[in-house]
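Just one protein chain is left out here, and the rest sit where they should.
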Amino acid sequence: MFPSRTYHDPLHGAITLEGSDPAEALLIALIDTPAFQRLRRIRQLGTASLTFHGAEGSRFTHSLGAMAVTRQIFDRLAKAHPELQPQRPLVLCAALLHDLGHGPFSHTGEDIFGGNHELWTRRILSESQPVRQRLDQFHPNLAADLQQVYLKKYPVPLVCQLISSQLDCDRLDYLMRDSYFTGASYGKLDLDRILMALNYEPQSQKLVVARKGLAAIEHYLVVRYFMYAQVYNHPKNIAASWVLEQALIRAKTQLSHLEADATVRAWLTQPCNQLPLAQYLAADDGVFSYHIQRWRESGDPVLADLCRRFLDRDLLKALDVTTLDNVKREILQQQTQQLLEQAGFAAAYYTGLRVALSRGYTLYQHGIELQTPAGLQEISEVSPLVQTLAQPFQRAWLLYPREIESDLLLLHHSL
Amino acid sequence: MFPSRTYHDPLHGAITLEGSDPAEALLIALIDTPAFQRLRRIRQLGTASLTFHGAEGSRFTHSLGAMAVTRQIFDRLAKAHPELQPQRPLVLCAALLHDLGHGPFSHTGEDIFGGNHELWTRRILSESQPVRQRLDQFHPNLAADLQQVYLKKYPVPLVCQLISSQLDCDRLDYLMRDSYFTGASYGKLDLDRILMALNYEPQSQKLVVARKGLAAIEHYLVVRYFMYAQVYNHPKNIAASWVLEQALIRAKTQLSHLEADATVRAWLTQPCNQLPLAQYLAADDGVFSYHIQRWRESGDPVLADLCRRFLDRDLLKALDVTTLDNVKREILQQQTQQLLEQAGFAAAYYTGLRVALSRGYTLYQHGIELQTPAGLQEISEVSPLVQTLAQPFQRAWLLYPREIESDLLLLHHSL
Amino acid sequence: MFPSRTYHDPLHGAITLEGSDPAEALLIALIDTPAFQRLRRIRQLGTASLTFHGAEGSRFTHSLGAMAVTRQIFDRLAKAHPELQPQRPLVLCAALLHDLGHGPFSHTGEDIFGGNHELWTRRILSESQPVRQRLDQFHPNLAADLQQVYLKKYPVPLVCQLISSQLDCDRLDYLMRDSYFTGASYGKLDLDRILMALNYEPQSQKLVVARKGLAAIEHYLVVRYFMYAQVYNHPKNIAASWVLEQALIRAKTQLSHLEADATVRAWLTQPCNQLPLAQYLAADDGVFSYHIQRWRESGDPVLADLCRRFLDRDLLKALDVTTLDNVKREILQQQTQQLLEQAGFAAAYYTGLRVALSRGYTLYQHGIELQTPAGLQEISEVSPLVQTLAQPFQRAWLLYPREIESDLLLLHHSL
Partner (left out) sequence: MFPSRTYHDPLHGAITLEGSDPAEALLIALIDTPAFQRLRRIRQLGTASLTFHGAEGSRFTHSLGAMAVTRQIFDRLAKAHPELQPQRPLVLCAALLHDLGHGPFSHTGEDIFGGNHELWTRRILSESQPVRQRLDQFHPNLAADLQQVYLKKYPVPLVCQLISSQLDCDRLDYLMRDSYFTGASYGKLDLDRILMALNYEPQSQKLVVARKGLAAIEHYLVVRYFMYAQVYNHPKNIAASWVLEQALIRAKTQLSHLEADATVRAWLTQPCNQLPLAQYLAADDGVFSYHIQRWRESGDPVLADLCRRFLDRDLLKALDVTTLDNVKREILQQQTQQLLEQAGFAAAYYTGLRVALSRGYTLYQHGIELQTPAGLQEISEVSPLVQTLAQPFQRAWLLYPREIESDLLLLHHSL
């Protein structure tokens, strides 16, 4: 019999995995694989800690949390619907491993390298021996079922919904966690009430929301909107991602003259999703951060400056141009490029237009269904609040270095 | 006039620095120096996140927090004692910068490399241009005063005590922060009551504790004891430090055959405290972690295995030998070495005896003085609880790899 | 010099009143008056603890909290705008005393007795000697200024707004407090961000919201909506108020045969707002609860049963009739009355229709103004979320005793 293991989590308290329960023993074994331990070296929020200093947590931590939330929700549903019990190992594994494929700088990195973490999660499950062996030992179909879940094709919709939907355990954990660590106390979710709001509908085998739980779900969607508007799409965060991205774009152009190990060379020259598994797994935040530290001393002044800015947090500034129309944005951007060239900057790396959409709810992935006397109804049809949250709130910024600030602001005022 | 800046902290809420206040504008400028930003790349608790997954925060975060606590305490004291007001810039800078000299893996790294972060804090203050210039611009004596504070020679004892004493703001922040992030909820300090317990005694210019605040201070010391016993000296944490240390010791012996950049070579070959400033500042957790990742693929099997164990968290195990006398510990260690050699291990790297002392209170640094009708009294003379906490609680562990566990446990039982 | 005093509050931590500050010494003196101490005997949420067991806190507790929030906000504004400083005593007193006029069962009691707590606050300020003397001793105009503030006629709008507006400190405290004590964790406000969102506009002397604080205020309004929809207008809470109200209505009709003291007789026979001051102040939750306990043993079976139901929490049930039109509601109510009469109930006391409006925002009291590049703008014109919250969400319930439940549900289904 395997020993139990307890993770003490700031948000969820003690998360105990019972070694005597085969499914939970499997989770322990999966956590102990190199591929999972690697998530300790990838931050949950990419570059966000440059803006919200507390956002230093890793995907490892979030993955444990997502599993803990999933287990809590699933066990409650399965108590009322014992027919769900056989899905438990699959559900718990799917929750634990859902971010296994994340690479350097998480979502920021996906934008930069063109990778897809969901695809990589599936590749790792299938190709990484330590992970695959443990799954196969538990049940020969488990790995295949996990692929189905991640592809949203698993025949029991509830399982897919718990893992990835408008109301999945991934979001529940990261909204709670990110809001806590970024000091955004409005992000406190009422997990108890959300839990009590969730039902299983045996006919459709779906996860649905009880009518009396509407408010808890509305609140969750409001928090989601706020977190996007205030944290994930914060202009400083967008500026930090930009500087990182430009540094890597520049590095690519200079690669032949740069110090770089084989992993980084592969990442900068090959399509991300086609990297060999070993090269993919060899990369993490630290590997790239290390190279950025080295390149700060490189002979290329543009690259050296971009790396310095990223490391010393001397980021670009962001001018809110949301209210400008496209023509004016275009004009302003051209003028900014001219200003930069006059000031001796390699303009393309130092200015750009960024548009962010924040919304609390999208109909993507089937949405959220509410149990009403009239049958299941899309939540946005019932709730005016959700309808409002389903509208995208767009904001746009022009990025620029502080060195040209006064000139740029003059231009902006004269538009 | 400079703009204000707000850091949203999970523990302390909004920490606002007012640009209109020259002292706080200086703090903003100091935070923006490369030397301070570097603290983002050094974890507060070294290797502890391998044991307590939430312990992923940096020295940057803690330094902001320590400054925030100091400001809160100082401003309260200075309201009642306006003569303290001129010390404010010094106190706030001293709090913000107190950890500036920390290097890779914080205290774990000090043990490994033989460095002294306090010495380095003073060197950086004096030698790092961006930091030094900002201090000098504010006041020509500020840098020298800071040196005095860190050397505990500054003529106003209160200032030294707030920064480094048995009851300093550093400890207040880290106990709150570490307990929160390690999920040790018993570590919640009653900051309000501690604040109200602290007084300034104008005659001696000392920080003292009001009689009615005794309980709040007793509780703080109890928490300190628990955090040492349960977190900082957790056997898994001790094992993680050991593996890291052995990897670096081994790397030193193999250095001529290893890939390593100039910084790492310098750190592994020169006495830490004599490194050139630039080499000291060039190192951080990431630089060493990166090398450990490279060395995992090195041709030296011992080094490669130690690096793998550290990265994949396949750590040594710890056998509690607290109740064994020295003779028996010695015997057991020798037998362990034999077992290891038989099993093909390079024994010196894979076993060791570690002793940890946990105590809530020491008389070091003058202790804590309580205001009583009979004058100032050492707190341990008044409180039986503190007297108990002043005793060191010793625990000892024998480290070994899981591969020899069953044989070792047999030996242990037969002792 | 007066001693300081500290109230340790579950929500706000230590609330210290400095005896050395004349305004805060006045607050201490006001708290110590019998009229203010009486608020300890009036629950913040009337009958709500019958539905949310934690809602047991008093108006005394909330009044301290509202003062603490006000002080925090005011002191921050006055730091940036020292010309506000002279308003401090007025603002703090107005916050502390804003609920002084509440009577038995707070708002529930106002509905029952037809009283107006704002009118009574003003009467107590003017007529209650201990309160009046302390105010007059501090400044001869203070009592008159307080009247102006409560009448929203005081010439500095900011002062009135802090005390009573869409964004006043009263609401900030009670939303935080009530959500905490009712276990509605979605009610956690981000007080730090709200504080930072609030500005003073010197020209108009108004409290306004900074553009970058929009999200914090949106969130506060969302919480307000949820608290109304989920807590204040919870059908069980509405049912509890109904039973209390009917018991008192019945008692009025039977008063000549009942045991009752002079205070209760006065309250049940005179228009509330015309009671003599002493009779008003002599009443509190306990006085009426005591009589309800006595009347439980009275000879009138209707009164005895209503009192028993209230005390033993054998409340009415609530059928949601929100989706029924007025005609159907009317029909159902008549049928319910018939059912009750057949079952031997005094129908008028045992059934009723209750409609509740929940909204997060109303334009009443000038609304909330946002600072934008285009000048001050009504928040609902800028925020689609607030616009949605400004719509009233109506719900309606038919109350009935569980004894007729099965028959009533049949009728309802057949409608």
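Letters are used for the chains, namely A, B and C, taken in the order the chains are written, and counting of residues starts over at 1 for each.
Methods note: contacts are C-beta pairs under 8 Å (C-beta built on N, C-alpha and C of every residue); 3 or more make two chains touch, one makes a residue touch a chain.
None of these values were measured; they are calculated from a predicted model.
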(request) Looking beyond the chains shown, say which of A:A14, A:L119, A:L151 or A:L363 touches the absent one. (result) A:A14
(request) Please pick, from C:S49, C:Q87, C:S298 or C:T336, the residue that touches the omitted chain in the full complex. (result) C:S49
(request) Pick out the residues on chain A that sit against the missing chain. (result) 6, 8, 13-14, 16, 191-193, 195-196
(message) Touching the absent chain: which residues on chain C qualify?
(response) 7-10, 13-14, 32-34, 37, 40-41, 49-50, 52-54, 56-58, 60-61, 64, 180-185, 261, 282, 286-287, 289-290, 293-294, 311-314
(message) Need a quick check: the contact residues on chain B for the chain that isn't drawn.
(response) 183-186, 188-193, 215-216, 218-219, 222, 225-226, 229-230, 323, 373, 384-385, 387-389, 391, 393
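In this section, only the chains that are shown with their structure count from here on.
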(message) Of all the chains shown, whose C-alpha centre falls nearest the centre of every protein C-alpha atom combined?
(response) A
(request) Taking all residue numbers used at the chain A/chain B interface, answer same if over half belong to both copies and different if under half do. (result) same
(request) Between chain A and chain C, tell me the centre distance in angstrom, where each centre is the average of that chain's C-alpha atoms. (result) 42
(message) Between chain B and chain C, what distance separates the C-alpha centroids? Give it in angstrom.
(response) 49
(request) Take the average of all CA coordinates in chain A, do the same for chain B, and state the distance between these two points in whole angstrom. (result) 31
(message) Give me the residue numbers in chain C that touch at least two other chains, ranges are fine.
(response) 191-193
